[in-house]
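Handing you a structure now.
For this depiction, one protein chain was excluded, whereas all remaining protein chains were kept in their positions.
To keep things simple, chains are lettered A, B and C as they appear, and every chain counts its residues starting from 1.
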Amino acid sequence: MVRIAVLGCGRIGRMHADNIAAHPRARLAGVFDVHDPSATEVATRHDVRKFASADDVFSSAEVDAVLIATSTPTHVDFIEQGVRARKAIFCEKPIDLSLDRVNALRERIAGADVPIMLGFVRRFDEGHAAARQAMLDGEIGNLHQVVITSRDPGLAPEAYIEVSGGIFRDMTIHDLDLARFMLGEEVAAVSAQGSRLVNPELMERCDDYDTVVVTLMTDSGKQAIITNSREAAYGYDQRLELFGSKGMVISENHRQNLVTKHLASATGISAPLQFFFIERYMPAFMTEIGLFVDAIENHRPVPVGFEDGRIALMLANACFKSVAEGRVVKISEIG
Amino acid sequence: MVRIAVLGCGRIGRMHADNIAAHPRARLAGVFDVHDPSATEVATRHDVRKFASADDVFSSAEVDAVLIATSTPTHVDFIEQGVRARKAIFCEKPIDLSLDRVNALRERIAGADVPIMLGFVRRFDEGHAAARQAMLDGEIGNLHQVVITSRDPGLAPEAYIEVSGGIFRDMTIHDLDLARFMLGEEVAAVSAQGSRLVNPELMERCDDYDTVVVTLMTDSGKQAIITNSREAAYGYDQRLELFGSKGMVISENHRQNLVTKHLASATGISAPLQFFFIERYMPAFMTEIGLFVDAIENHRPVPVGFEDGRIALMLANACFKSVAEGRVVKISEIG
Amino acid sequence: MVRIAVLGCGRIGRMHADNIAAHPRARLAGVFDVHDPSATEVATRHDVRKFASADDVFSSAEVDAVLIATSTPTHVDFIEQGVRARKAIFCEKPIDLSLDRVNALRERIAGADVPIMLGFVRRFDEGHAAARQAMLDGEIGNLHQVVITSRDPGLAPEAYIEVSGGIFRDMTIHDLDLARFMLGEEVAAVSAQGSRLVNPELMERCDDYDTVVVTLMTDSGKQAIITNSREAAYGYDQRLELFGSKGMVISENHRQNLVTKHLASATGISAPLQFFFIERYMPAFMTEIGLFVDAIENHRPVPVGFEDGRIALMLANACFKSVAEGRVVKISEIG
Partner (left out) sequence: MVRIAVLGCGRIGRMHADNIAAHPRARLAGVFDVHDPSATEVATRHDVRKFASADDVFSSAEVDAVLIATSTPTHVDFIEQGVRARKAIFCEKPIDLSLDRVNALRERIAGADVPIMLGFVRRFDEGHAAARQAMLDGEIGNLHQVVITSRDPGLAPEAYIEVSGGIFRDMTIHDLDLARFMLGEEVAAVSAQGSRLVNPELMERCDDYDTVVVTLMTDSGKQAIITNSREAAYGYDQRLELFGSKGMVISENHRQNLVTKHLASATGISAPLQFFFIERYMPAFMTEIGLFVDAIENHRPVPVGFEDGRIALMLANACFKSVAEGRVVKISEIG
């Protein structure tokens, strides 16, 4: 039984707390949030301890692992605290918005034998994983192109966008990690285009984009194409296509149900997509926690580690650089 | 080159005339219709002879074959005339509404060596045929159930319904033939249920039904289920399912195009179905004429013959009897 | 908090126990099974009491409700015991294989104010329910035909078939209830056809069928068509189609994932169906328990009651009679 405390009781922290509580080999060891009512609510619901501070969490002998679901700027410190306290760490993406800070942290925790898992949940989606498995089984031959369509159901609030670190570090980063995972080899070069079509005024002000295309290339010539929008009127669009020398496999969108309507005006009318990441990736979030628990219990490497988080951030930075300079950016330029 | 004249220049006759004209090994030898303007229109369009009478057609030395697309009550006489004149015959279904008349005709033309083909066009639909081929190839093992969904896009005009011979002889007869074709063995017993839901007043008056279910059984226990409605608001619904010991194959509906729309209200919104039999079975009508030409040119049996038309009528009669008597009717009772 | 004990710790009892344990407003009050190791396993897993006998369950003051998942012959006695002990009852279908016994029980418990819910889980399937809701919302106009395709992934063991009460009482009964639920008015007449195609020898011996078609008619002419097979090689086939004057709505099959493969041999290759009822209807089983808890907590009628179980059995008996006598059977003849 792995005892996991949750730092941060916002929407995603609450969900992780629920998943931990439901896991047969994990126990929710308590929660903390600087916003006390949020912590109280989750602690009460699961009848677990509400810690008085993050320090209390890290120093508690009742805690084997800490799940960090707090705001991004706190991640680096909490990871370091966790490493020092020898608690296994599960951290939501991104590690930080600054690659320099991430690199500095990396040096400080080098050699520490503490599992650090990053929350790139899409790797664990049943469909995406089945598509990858078909590829690994040779069903599509050699991989040539990865095509990821990833659009959010609606623009996040302005306050969120302003501190998000920009679309590439906040939203595309999930797709960048997924692309790496599917490509099976490191990305060598990045080309990105950005537009301001959903909310031009806000994007102008934040020097950000809401509609982007990213092309990743490996040294062997494999390509990954990521298409993002901050706002798809028809909902959370999450598709993955793997194209290879012998065929193609597609992980399709998830609808709210499997009912079709056939009327005078149209046929095959289907339900809206599952609302957003909590709904769409719910089973993947459960799988993710299970793999974290497995890694701790069986002293196995975590399936997505600190370095994956760092490389995804490098790719995101390369995207911004590519847009700014109107050229292909090599990863070796990012540092 | 087979020279084919067309009797009857209504909607279906015109279509057959176009198909004959377009066929590389057939020639439209002329047309006739009691409604002269219809004949004129088709004759002019294809620049072919307009015959003065049906007799002229059958006695013409320029005519190898006659396609009968006139009203049902004329079919028996025209078939007999064709046989006497040694013209190959293609006759639209049904042969006649009266099984007695059909049986009498059968005796009169017994032994005549003239090809008579019945227009059960659905046998030649590319999808239905591919489904059957998969079955014949053993892909679904032994056939257990044939499920046919067949619904018209809208109730025919009252004047048509009144002389149609009833839904089983007019509409279901196509599905009865298709079921026989798929079952691959003769139907032994029929059970049918009829309802009056689309236009109860009209159906009451005509002693007819607009919504029916038919179950066919062979001696070996194979089942065919036919679901009909005279009016599907979403269009011409034509589905065929073959279920066997190793799997299932489905011939799906045809839409007007392959575009899908994804909006806030719904996803996967697809085009309406192809409008009606002329649109839906257009390629099958072409195939059908081609097979008729083949049979004549190469002295091969026609793929659907007089006996198929007679048995389909027997099945239709069995349906009426089954509804009337509330019981399973054996084909051996019909005669 | 409703305290529910589970009688019977076989596959379905275990699943209900898990669902009760996971429900926020229910508590698993203990379990009993004549096969002690089964009871031990479930009791241990959930850390709950293992009762020494069914009597102990019914007499326990710690038990508000009893879920009956034991073998069919025990249901009648357990329901009666539950009523006498004033425990709310949730009983898996069927109530009993004998309509006489069910009718006798009905008299004995008449007037008792104890909730009795029957486990017709398909009513609570998200897709089936959404299809019905679309109908209730008027999207398909007046209902004309209900088409249910329901095929098991494989023939049950011989020992099971022999005591199952026959396909209509064991398997079709779910579809009969679902059809009634969708029709929204009582069935007046039944026509059924049965074949022996999956395992003719076994079916002959048990005087049973493995491949059946059932047509239900209401007095107003609404039709329901049920197509069953004991063995679909491609898996658990569960489709529902509602056809009405303004359109059609279909609740489609559920696949194991939403991945499609596109290869040289074929395109759109999709995953197998979800294995069997436990997998396919898992969310519906959760919903079902939740509604049972709701009914108890809020003193509301159960959504599926004793009378629903009794009528479904009458319909199943009518199916057998219809096959045996080769005719339409009126429900008024049954009973």
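A few remarks follow.
Following the convention adopted for this analysis, a residue touches a chain if its C-beta (ideal position, glycine included) is under 8 Å from a C-beta of that chain, and two chains touch if they have at least 3 such contacts.
From a predicted model like this one, the values you see are computed outputs, not experimental measurements.
Of C:Gly8, C:Gly30, C:Pro115 or C:Gly235, it is C:Gly235 that touches the chain left out of the display. Touch with the chain omitted from the figure is made, among A:Val198, A:Ile311 or A:Ile334, by A:Val198. Here the missing chain is touched by one residue of B:Ile20, B:Ile68 or B:Ala271, and it is B:Ala271. Here one chain is not drawn; of A:Phe168, A:Phe181 or A:Tyr234, the residue touching it is A:Tyr234. Among A:Phe51, A:Phe181, A:Phe243 or A:Phe320, the one in contact with the hidden chain is A:Phe243. Interface with the hidden chain, as seen from subunit A, comprises residues 140-142, 144-145, 147, 149, 151, 189, 191, 193, 195-198, 211, 213, 215, 217, 221-223, 225, 227, 229, 231-234, 237, 243-248, 326-328. Seen across the whole complex, the unshown chain contacts subunit C at 233-235, 253, 255, 260-273. Interface residues of subunit B facing the missing partner chain: 22, 126-127, 130-131, 134, 139-140, 246-254, 257-264, 271.
In this section, only the chains that are shown with their structure count from here on.
Chain closest to the overall centre, judged by the mean of its C-alpha atoms against the mean of all protein C-alpha atoms: C.
A centroid comparison over C-alpha atoms places A as the chain most distant from subunit B. Distance between subunit A and subunit B, defined via averaged C-alpha coordinates, is recorded as 58 Å. Chain centres here are Cα means. That of subunit B falls 41 Å from that of subunit C. Along subunit B, residues 233-234 each make contact with two or more other chains.
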